[in-house]
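Excluded from the complex is one protein chain; the other protein chains are retained at their positions.
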Amino acid sequence: MDSRQPVALTATETVSVTPHAADGNTRPPGRVLRSDRIIERSIIAARGVAGVLGFLALWEVVARYDLLPRDVLPAASTTLASSAALLGDPAFLGQIGATLWAAFVGFALAVVIAVPAGLVLGLSDRLHAATATVVELLRPLPPVGLVPLLVLVAGQGLEMKAVVVALGCVWPLLVNTIHGVHSTDGTAWATARSFGWSQRTVALRVVWPSAVPSVLTGVRITASVALILCVGAEFIGGSRDGLGSWLLQQSMLPGGIDTVCAGVVIAGALGLLVNAAVTALERRFAGWAHREDS
Amino acid sequence: MNTSVRSNERVLRAAVGWGAAALLLLVWQLATARSESLFFPTPLQIFDDLRERWFSDGLSGGIVTDAFFVDITPSLERLLIGLLIAWSIGITLGVLLGRIPVVAHLVEPILHFMRALPGPVLLPLALVLVGTGTTMRVSLIAFGAVWPILFNTYSAVRRVPEGYVETARVARVSWVRVLFQVILPSASTGIFAGIRISTSLGIILLIASELVAASDGIGFGLTQAQRSFQFLPMWSFIVALSLLGYLSNLVLTGIEAGVLRWHRLQMSVQD
Amino acid sequence: GDDAPASAGGPTKVTLSIPPVGDSLPVYDAIAKGYFAAEGLEVELRPAANGATTINALVSGSTDLALVSYPSLITARSSGIPVTIAAPAIAGTEEYASGLYVLADSDIKEPADMVGKKMATPSLGSVGDVWFRGELLQQGLDPASVTYVEIPQANMAAALKAGDVDGIFQTEPTLSATQATLDIRLVGYQKGPQGLFATSAKFLEDQPGAVAAFRAALAKAVADIEADPRGVATAMMPKYTKMTAEVAAKMRLPQYQVDYDAAGVQSVIDLMVKVGLLKTSFKATDLYQDVK
Amino acid sequence: MSHALLEVEDLRHTYRTRQGDQTVLDGINFEVRRGEFASIVGPSGCGKTTLLRTLSGLLRPTHGTIALSGEVITGVPRGLAMVFQDYRASLFPWRRVGANVEFPLLGRVAKAERRSRTAESLAAVGLADAADKYPWQLSGGMQQRVAIARALAMRPELLLMDEPFASVDAQTRSDLEDLLLRVREQFDVTILFVTHDVDESVYLSTRVLSLSKAPTVMTADVPVPLDFPRDQIRTRKNPSFVETRSEVARLIREASPGGLSTAETSH
Partner (left out) sequence: MSHALLEVEDLRHTYRTRQGDQTVLDGINFEVRRGEFASIVGPSGCGKTTLLRTLSGLLRPTHGTIALSGEVITGVPRGLAMVFQDYRASLFPWRRVGANVEFPLLGRVAKAERRSRTAESLAAVGLADAADKYPWQLSGGMQQRVAIARALAMRPELLLMDEPFASVDAQTRSDLEDLLLRVREQFDVTILFVTHDVDESVYLSTRVLSLSKAPTVMTADVPVPLDFPRDQIRTRKNPSFVETRSEVARLIREASPGGLSTAETSH
């Protein structure tokens, strides 16, 4: 450290290298052990259970003591019991199967259309500009409003439901895919090009994987929408089978409100299940994009 | 940043987009003009009917017809009120959940469950619980549209960098200002995304809610046209729906562009 | 099966869309007793949506036959929709009394008292709606002086009780349930043809045999019911719907029609023209065709 | 003025985590007098940030007292400003530079005064022209200067800085160091500066406090016998600088044996 010490541009001696990630992550560097994570998760889960129980208790009280302006709400206990009974009824399970299948078919249709289209539109600015207005005009069409027309064209069966579901799912998927393609990092793109790869190879190996998290987010959002739309289509279009048409009939019966409530609870549970399944899928295939969360 | 060049390009893009849309209309016109089908009138017929139905009163008559106030205005009103309710509840709850983890842990499972309830199917329940009036329609819209805004706000608020909040706290800023000047602006992109999604959901539920016990509105008009096999008016209502969605999106985009100008600029710098 | 052609050997498959109510009793009976099978028909039941959607389904061929109301069919026909009658179904009777009900302590004594009030109807332009408007016209009143609100049958009782509406147009089976919980009073009811089994013109043309067989099977079932209405109802309704035997035993039944009541239908058409639901009149006999 | 500006007495802090308790500060005592520039150095993870967070009132220490101008603090005290290490997370991207600087003054200081303070602070950090830009339109070094300007606009008695120059490049860093010394004179502010760069601490301060590894105690309090103004080339060549620097480095090395490069893994 004599007078020939070069000025500040040289490496000054540092006390220690801090693992400061340059991305500004200021989390404490302490390692989280697996068992602690389990403990933490179970605390969260316990709170969730407490919340659910509290909600059910509130519902029960409100229904029992007729606290609502209209005294028609069936109690939580009654509803849950009828839900359980319904789940034991093979005929009812058949209806659920029909709904799930139609929702899946429509959803798959939307994926098959929207994801490739999204990739193409994401990669080509010109096509994107050319289709933007049409998309913006078609996107807001509520599929449920089209049900009567679709019944005319596609009947009341699987085809009609699938078209309604696909119509509703195709736009969010498309938008998410385009967004995913656009979010490919410029440096990542340049890096891949510097490997001497063709545009197509880059699209396949870099753009697509970069877009996957966004696509899967779209899938997660639309999967539950698919179910909602399918049940809605059955309900409005009077389909030959499915949870929605079952609910429609129940709602037409005197005193059917109890069964309707039970069916709605099951529909909600179904939505939760679908969401959980897709979330698992997302963690599996786009875990790297959610690294901050895990 | 030369804004005039930018806006030139925007105009060009819009022109190309509308050109393509016009082309599609032409194809539609040609296809339907030849088919003679009762169910599929030509777009020209539809637009004629649309104009006749709602916009034929001339300048002196205030342009819009009386039918406009029966078919369109009530729906707009319901949609707007429903959405405003959904937004206020969604943002409030989203912020609460995002800032107070215990609350989030307690209610998250239930909220996820409620979100998964299929909106149109709640109609019979809503009829029983809330009755047949406007309240029923507005609450159905609010119930369906609240989820995207709630969950988007929630996750956006969770992502607000702690540094922002601490910066404000060290400046001894009141919590009200922390909320309105730090947390909400920082989460605003996520909130706006939620607002957009909730609007399209709101329109779906608007239609569903007007299917029963209504005496006016787009959904009512649509069903009546459909019941009486009036396919031309039915298409007019469908086109009106599309326009309603398009315009509401336009309005939201405009507001968003103003409020989130900083964000758009920031994104363009990082590109 | 959609449009399943009659194969040489096996039975003809037809799909039939009906609501799970007493109106559909002959169908349940014909299935249970094998009358359809005997006529070479295999009937697949399907839940019914609202009348117009059901008619759309007929036109698209996704359903072959459906129980709909006369106003639905008549409106469709007058709009040029190619649908027609496969078989007559039901008519109103004093006992069946699908009609206008009010709370027992209401001031409303006759349809004319509804002027300026609100009436719940299952759907605008439906049987009860047409009838009610006709009643007003007859007394020289403007049908538009009453506010009509579409409310599903199942929700009418609650709306009436809450005062959302002043009168409700109810039919079975909801009516019985409403009467069980609410003290209501009949103000007026609709007589004459109400419902029919509709089919598309195309189906009638392609499969006249199936239509004939359908009529024949229904005729047998109607004969059964006429012989023992309670017995058939208590046997069939719980079997095919969620209805309990007790409810079925008390359920009021409409008059099941086998022969086409052209005069009755003509009066429905004329009434619809009068109340402005129809622009031009046409002949009721155009709606029905004899088949072999 | 019988009191030092900042008095820290037996400060202790233990983080209670699910993995068990971790004592980070284990009895820290020191005073900072008005006008001083005190640097705090210490190995990574020793609790420098924790210390600053307790001083700023963001974190309530497990034990001990902190007094500012003789008053024991409970929440965030008046007269204090803080500059964080991560400038990206401390400037609000939705506010322009001027509005960012003005932010802490809103509702406290009249508009005219706000304007003039903002202008003055921005001028002091050489960013008078940047008031209408957004923070993200500036380079990292400029953003950190905005953060400093914001702190200055609050007219703090005490300015806390947590490794403020750690994420800027070397050239910018030395520019910022000199800037900091300039504004310190101009605004006559007392500074407590956390860094883990020994050279930086000596170059900037009137006094260097060194911390041990956790559980952390203070291992040394070294005065810096160098005059102001300082100069990147001349000061660093000054034998007193070299000597003080070696002294501090030695103290730190003794307090925390062991190497570095193997320790870097993350998140």
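Lettered A, B, C and D in written order, each chain numbered from 1.
To be clear about the criterion, contacts are C-beta pairs under 8 Å (C-beta built on N, C-alpha and C of every residue); 3 or more make two chains touch, one makes a residue touch a chain.
Just so we're clear, the structure is a prediction, and the values are computed from it rather than from any experiment.
S.K.: Who touches the missing chain here, A:Val212, A:Leu227 or A:Val274?
M.R.: A:Val212
S.K.: In the complete assembly, which of D:Asp86, D:Glu102 or D:Asp175 touches the absent chain?
M.R.: Of all options in D:Asp86, D:Glu102 or D:Asp175, contact with the hidden chain holds for D:Asp175.
S.K.: Looking at the whole complex, which of D:Ile66, D:Ala151, D:Ala166 or D:Ile191 touches the chain that is not displayed?
M.R.: Of all options in D:Ile66, D:Ala151, D:Ala166 or D:Ile191, contact with the hidden chain holds for D:Ala166.
S.K.: Give me the subunit A residues in contact with the hidden chain, please.
M.R.: 4, 6, 9-12, 14, 17-23, 185-188, 190-191, 193-196, 205-206, 209-210, 212, 286, 288-289, 291
Going forward, only the chains that are shown with their structure count from here on.
S.K.: Counting in whole Å, what is the centre-to-centre distance of subunit B and subunit D, each centre being its mean C-alpha position?
M.R.: 48
S.K.: Can you list every residue of subunit B that touches 2 or more other chains, as numbers and ranges?
M.R.: Touching at least two other chains: 124, 128, 131, 161-163, 226.
S.K.: Going by the contact rule already set, what residues in subunit A reach two or more other chains?
M.R.: Residues 24, 26, 70, 72, 148, 152-153, 236, 251, 256-257 of subunit A touch two or more partner chains.
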